[in-house]
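Here the complex is missing one protein chain, while the rest keep their positions.
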Amino acid sequence: MTTNAATGPVKEPDKSLSPWAIARRKFIKNKLAMISTVFLFIVIILSLLAPTLAPHLSPIPDVTKVNISKMNIAPNGDHLLGTDKSGRDVLTRLLYGGRISLLVGASATALVIFIGTLVGSIAGFFGGAVDSMLMRFTDFVLNFPFLVFVIVLNTILFGIIDGLWVLIGVIGFLSWGGVARIVRSKVLAEKENEYVLAAISIGCSPAKVIVKHLLPNVMSTIIVQATLLFASLIIAESGLSYLGFGVPQEIPSWGNMLAYANEPDVLQGKPWMWMPPALAITFTILSINFIGEGLKDALNPKSLR
Amino acid sequence: MVKYVLRRLLGMIPMLFLVSVVVFFLAKAMPGDSLSGEIDPLNTNPEYIAEMREKLGYNDPIPKQYLSWVTGFVQGDFGKSTRYKMPVSDLIMEKIPNTVFLALTALLITYVLAFAMGMYSGRKPYTLGDNLIAGFNYTGLAIPSFVAGVFAIYFFAFKLHWFPFAGSVDIEVQNGTIDYWMSRIHHVMLPAFILGLFSTASYTQFLRNDLIENSRKDFVRTARAKGTPIGKIYNVHILRNSIIPLVTFLGFDIAGLMSGAVITEKIFSYPGIGLLFLDSVNNRDYPTVMAITMMLSALVLVGNLIADILYGVVDPRIRLG
Amino acid sequence: MTTKDLTEQGKTNKERENLLEVKNLKMYYPIHGGFFKHVVGNVKAVDDVSFSIKKGETMGLVGESGCGKSTTGRALLRLLKPTGGQILFDGEDITKIGGSRLRKTRQDLQMVFQDPYASLNPMQMVGDIIAEPILNFERRNKKELEKYVKSLLARVGLPESAYYKYAHEFSGGQRQRIGIARALALNPKLIIADEPVSALDVSVQSQVLNLLKDLQQEFDLTYLFIAHDLSVVKHMSDTIGVMYLGNLVEVASNKDLYSEPLHPYTQALISAIPEPDPKLRKERIVLQGDVPSPANPPTGCPFHTRCPMAQEICSQEKPPLKEVRPGHHVACVLY
Amino acid sequence: GDKNESSGDKTNDGDKDSGKATEEDAGPQQGGTLTYALDAVPEGLYSYAFYGIATDAEIISFFDESLIKYDENLEPIPNIAEWETDDNQHFTFKFKEGVKWHNGEELTVNDWVFALETLADPDYDGSRYTNVQDIEGAPEYREGKADSISGLKVVDDYTIEVTFDKPRLNNLTNIWSYPMPEKAYEGIEVKDMSSSDIVRKNPIGVGPFKVEKIVPGESVELVKNEDYWNGDVNLDKVIIRIIDNSATVGALQNGDIDMIAIQPVSGPEVEKLDNVEIVTAPGLSYYYVGFKLGKFDNAQRKIVEENPKYADLKLRQAMAHAINRQEWIDAFFFGYGEPVNKPVPSAHWIAADDSEVEVYDYDPEKAKELLDEAGYKDVDGDGFREDPNGEKFEVKFSHYATGNPTFESRAKAITQYWEEVGLKASVEMVEVNLYYDMVEKDDASIETFFGGWSTGTDPDPSGLWKADEIWNYPRYNNPEADALLDKALSVEEVGDDKDKRKQIYAEWQKKVTEDVPMIFIAELDEIMAVSDKVGGFEMDVSGTNNPAEWYVQGK
Partner (left out) sequence: MTAKQATTKQTPLLEVHNLQTGFKIGKEYFNAVEGVSFNVERKQIVGIVGESGCGKSVMSLSIMHLLPQGIGKIRGGEILFEGQDIVDHDEKKMNGIRGKDISMIFQEPMTSLNPVFTIGYQISEVLLNHQDLNKSEARAKAVTLLKNVGIPRAEQIVDEYPHQLSGGMRQRVMIAMAIACQPKLLIADEPTTALDVTVQAQILELLKNIQEVNDMSIMLITHDLGVVAEICDVVLVMYAGKIVERATVEELFENPKHPYTQLLMQAIPKMEEERERLATIEGLVPAIKDMPAVGCRFANRCPKAMPECMQVTPQLGESAAEHEVACLLYEESWPKEERVGAR
């Protein structure tokens, strides 16, 4: 029978790229995204290495100690970015601050993505009453004006739990609604594809259908959302810290460092105190956004079907 | 349509109820007595406090307290501000015009700019102009609004003297005159721009991408096959489709801008709801905090409703009924 | 193959018996409306459909888009929960079962889907796609499994190297073969093929049709073959059911249906098919209008709105499916 | 207690003599507009009887005045009214004639009676009843047992006799000295007064400027009061603007604002500006580090428990010696302040001389010695001292947190001083409102705490220091000290003898400094940034001079 003959392109049997591999290739080809990735990577590495690097970069590597004799020094050979109003080295604090800002951004993002994906995929997959219930709840959470609730909750929980985790928890709990909605709508759309029916028909349990079939296909959306969220949550952290409702003041974070711009003397007189964190935030966000764009292009499902 | 709106409004009630429960318990969870500004904070006489607590119902069971709070609330009695010693409703009414004015201006600036830039970029993607606009957008998205605000004051107010650095109006002009409104506009421009910066950037980018995407749609080919000039295709056929999502953002913006105004109002000392809120949190003025929180939550709901209605209006595929 | 047990093997030699029997199957989709998303109506996608398929035979199902073919197929596989009626598979009513019982039944019931581009998970390797159904039911040695999967690939005409590839690297026809291999993996008794060739070019369509026929012989499969193209259905099936607006309007053997279509709809349908022969240009029965919405079906005979032979009574009474000749059922007042 | 808003009339350039922007000028000019800025939002209660925060008072001071004012020694002197008393219980006040409210009504003693009765009214929702409660009959009036205050006897429109319940030396400084325009309040119930337009929108007074327009939360426009009773007003107009802290320097530099009371932190930046001068005056507030020595029972109004952790005097003394206050002040207050050694600001007339009190200068060696003596020694070699029982010892220091990032570092700096003498110390930053709540309720987590007091013109420190006062946050409980405070107020003991009174207060201050219930850290200057174009401005410990005397040049 003729149909028995192999019909595939037999020429190159080893060429078999997974969709992820294809996305990776496309991403690597995207210059802007790659530069941004490298930049972000450097920022992360520098932040992680802060304790190791600090002694080499500054004569006063302790970020918490107040050095009355070294306050408000403009950038010079010893202090490359100067010192702040507590006589702490700005560069050192910038590195330590990166840890916190990135940690807050990343943990809150992880929390948001986790809750959002869980709720969204369950609602989307099961539909019906489960869906309406979960989506009502989502609407409910989305109804809280973000900034307002973060401020209120943070004020309440202040001092009860360690400040940093309060912030992460509060931001996380208030922000997952959008992700849940997007994941739900993606799952709904993806569910229309017959491979989901196929998976059920071959005996996959609902959990397996969600985890093994739906989520990998929704993952591209989730990843892109995650990058956007990561960026906006870093901004949220800095904004809240700027207003005084964010990371506890004793912990250096970019937002807390930026809060110095609130001081009447700093804005014009001592730009070295707030410029570095402002630039660090701006460039980090910029690079995350570019990475997000790159991922969006790379993960575009149109390239697969 | 009217029926739809009514039904939706009705549907908000359970949601508002839940929000009110949450707000109530949050307020209860805050240190201190939160529901009213009636207790004189400077009077530390224990008998006085006990008497007032009894009088104000703090010793009632929680559901009863909630009930009395919420009934007051429904009747427009939001309590009395502990800080300003005046009814919260009056306080809010005093500030809200400013915030609304700010938000509307921001909205206007956002949409005008986003349309101008988005249309240009969408029609001429990958050109120099598009790249410049993209550069502006990415910067707008990456700079935290308070950094942008602080910068803007520094340059536009202090260095260039183009705009005032604080306030909502020049006090010396007569209320209601042309000068008065000019002064208000003059004052609101800079904060409104900063407030709308993020949306401007994201809408521009959104419109651009949507235009490009829509320009690849089949109906564009149909229009070309009809002999319709390309300019008209963009300005009518494509734009009309791309506007739909943008217009619906409008609804969400309403609430978003109001709460986003917190930071902007603070930086520009612009006396609106945002500043009032911040001030109230800082001063533990719970009745005000609660009222504003409730108000903004309700506004989110209304915003969603408006978004849905607008959606129905601009998109013939969605019929409201 | 391996999973097949002996008693059943014995049965196939006997007089052909019904493998699947569908009685009064109803499948309504609720229409949600209003703020509280309550049910405001039903799309009667399948409304009281009965038929049966004999072991080893092919039942064809034709009808226009939206007439409920896929819904029927999916309901049979219990991918949907039927609103009413009975589905007897191998004598067992599977309408009400659930959980692990249902999953067990699905071993014997498999489906080939319409859209070759959407029915394969783009994130899975072809090997995993085909192996997955097996792993859902039993643990298998990895090597052995791979061998088995590769043999299946070979059987559907794909190279072994396909095992490590992803769906996006294949053409529509090849993907459809992968889908068939997946359906075969569990060695099912009944395969529901939901428009397996609609999305394919004629040249490729013929490959898939040939393959399906070959497999039927080889594995003694029973098919429910769904298509909107009457000539394809005719080519494949022993009996053919014609659906219109959720109803089965005519069921007959392959030959009878073509030579002697009874229902006016079937007649129109056959006449509407453009024959690839310019000499056969003939006067056709061209139906007016479109298929009405199943959310709001006409009263009485569902076809009366477009029927050239409609009578007064047609708009009032819904004619039941009657056996008017041996093996030839039709639902029309004319008979 | 923030009652330091009365204006003085004598210049005191303070020790930071960069002020006196006006010396070389030819003389006051007429006309022009002055823009005065505030960096906090007023609450909008524009009446002395009802306002809550100093920002509002700053605005009120432009359009209303007190009957009496204070000189640079904080001695009361006549303003609108003069007084006589023989026994510090019965006073006769004589008002100036022809003083007019902004609505044209003449100010009479009835306006004052009206004010006092308002404050004593049970419906009064302000916080100033304390300023009338000592008048004879006021408590009865408040309880509704009388329909007038018996201690007030109107003789004629310009003369009134006031009787207090008993003679006190501070009766005069304590009594409410701000009349309210009775006519303007006509028809307004006391309970509605604070929300009435006359308080919020169209306030009137007897001061040099009239309120023209208020934009809530943003600005106030005042115009010259042509009928001002006390001489000519130079300026045509005063605009008060509310600005954000961070805009202060820029706005001053740009000339957008002419005057603003600034925080020390802005000082150095403002000093750099060519067009702005800084005028300072000693303030009436000081910062301290308190020790929680006990617990207060609110119901019994007494200290019921002693806190053992800081009971050791030597420990407290050592901790005081450990802090380098001068360095700390220079670092965080840029020199706009001085170390303070006693519980009374130095500018106050009752302040004892440093030689009369126990002074704890920066002396880490002494501190270590004291700790060694007290048994706080490092026994386990971790670099920090353990307590006399050999248990780990850690000083917990609480400081309030606002958006201000320097608070944390200044708190941290203090703990670092302690660590330098071997005491392990940690900082806890607590949100400011919660903080005072916790301090007041003697929350267990508060051990040592940072605080600031602003004293009023009334020299009596009882309210902050006596064992039965809730505001005695350290829970300082020394009956001898309390006795001294009582003695200083007693007419029998002291009579009119100011020196004697001061002497008793000095004794009290010595006692307090010996006991170290708190470490006195710093007293701060009041700082005003004033544009070069402003003339006639003066400021001393009692406040600024009368705005009527201010003027602007060049316009």
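Some observations on this one:
Per-chain residue numbering starts at 1, and chain names A, B, C and D are given in the order in which the chains are listed.
The rule is simple: contacts are C-beta pairs under 8 Å (C-beta built on N, C-alpha and C of every residue); 3 or more make two chains touch, one makes a residue touch a chain.
Being a predicted model, the structure only gives us computed values, none of them experimental.
Residue-wise, the contact with the chain that is not shown comes from C:R284, picked out of C:K81, C:R284 or C:R325.
For the options B:S183, B:N241, B:T264 or B:S280, the residue in contact with the chain missing from this view is B:N241. Remark: the residues of chain C touching the chain excluded from display are 64-65, 171, 201-207, 209-210, 213, 228-232, 234-235, 258, 268-281, 284, 286-291.
For chain B, the residues touching the absent chain in the complete assembly are 216-219, 221-230, 237, 240-241, 244, 314-317.
By our rule, only the chains that are shown with their structure count from here on.
Here B is the chain whose Cα centre lies closest to the centre of all protein Cα atoms.
Work out the mean CA point of chain B and of chain C, and you get 54 Å between them.
Taking each chain's centre as the average of its CA atoms, chain B and chain D sit 40 Å apart. Within chain D, contacts with two or more other chains are made by residues 246-247, 250, 402, 434. Listed for chain B are residues 150, 154, 158, 266, 282, each touching two or more other chains. Within the complex, the chain B residues that touch chain D are 31-32, 40, 42-44, 46, 83-87, 90, 94-95, 150, 153-154, 157-158, 161, 164-169, 171-172, 266-271, 275-276, 279, 282-284.
Across the interface of their complex, chain A is touched by residues 39, 245-250, 262-263, 265-266, 268-269, 272, 327-328, 331, 401-410, 412-413, 416, 427, 429-431, 434 of chain D. In the complex of the two chains, the chain D residues touching chain B come out as 41, 43-45, 50, 52, 125, 127, 194-195, 200, 213, 215-221, 237, 239, 241-244, 246-247, 250-251, 253-254, 256, 298-299, 402, 432-434, 437, 440, 470.
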